[in-house]
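Structure in structure tokens, see below.
Partial complex: the chains shown occupy the same locations as in the complete assembly.
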Amino acid sequence: QNRSARHQAHCRLQELTIDLHDRKFIVMPTVYVANNCEGPCKLPLSTRVPSYYSHTVLLLGMQERGSPLQRAPCCVPVRYSDQLIISISTEGLEVRKFPNMVAEECGCR
Amino acid sequence: MGLPPGPPGARSRNLSCVSYKHPSVRGSLGGAGGGGPGARHVRCPPRHCCIGIWNQSHALVQGCWGGGGAGCPSPACAPSPAGAPGGAVLVCLCHGHLCNGNASGLVARPAP
């Protein structure tokens, strides 16, 4: 995936991998695909994101009318999936499912 | 979302893998990899690999592995060391039919 493709027109899911080779207690995965949500949040949301929230539309509307916001709407994960981690310690091998580890869907909030 | 293309073997059909868990292992690979009690084989969900983890020549966990996106380029199981250096843990990922039952270079004992 090249870098320039990441400067997309709107908030969307992008692949982000984290190398775990240096975490010696983690047997698997060695490369963890965490993903991230990237890109600007702009009106109209309806044509850009599948599910959008009225609150976000109102904030964006305020911004468009020139009212300064302490925090502008931002592109964040709205759905996650789990990740199995196989780790090793003095107590032996453990397989454990961790929730909310992988971003699966993005939205403007 | 731009996942890298994986090995054709792991995607075009549902893999079958050897399924096993040593009594010393806590947790399990879940419905996908666990199988029933006594199950020796398991059918994986799409886009999964077979995984095998050994402590020297002694199998610890075998089953399906879908997490992590590392893919499993090899059809056969070629274990490599994992975990802390000096430890004896070996892991393989592969996409051949029941490929995680036998590891090249070690005498695997998949089930007692």
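A and B label the chains in the order they appear, each numbered from 1.
Simple rule for what comes next: contacts are C-beta pairs under 8 Å (C-beta built on N, C-alpha and C of every residue); 3 or more make two chains touch, one makes a residue touch a chain.
Here the structure is a predicted model, which means the values were calculated and not measured.
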{"item": "Overall stoichiometry - one representative per chain kind is placed in view", "value": "A x2, B x2"}
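In this section, only the chains that are shown with their structure count from here on.
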{"item": "Geometric centre distance via CA averages, chain B-chain A, whole Å", "value": "28"}
{"item": "Complex contacts: residues of chain B adjacent to chain A", "value": "1-3, 22, 24-30, 51, 53, 55, 60-61, 65, 67-70, 82-85, 87, 89, 91"}
{"item": "Chain A to chain B touching residues, read off their complex", "value": "1, 12-15, 17, 24-33, 35, 83-84, 86, 88, 91-97"}
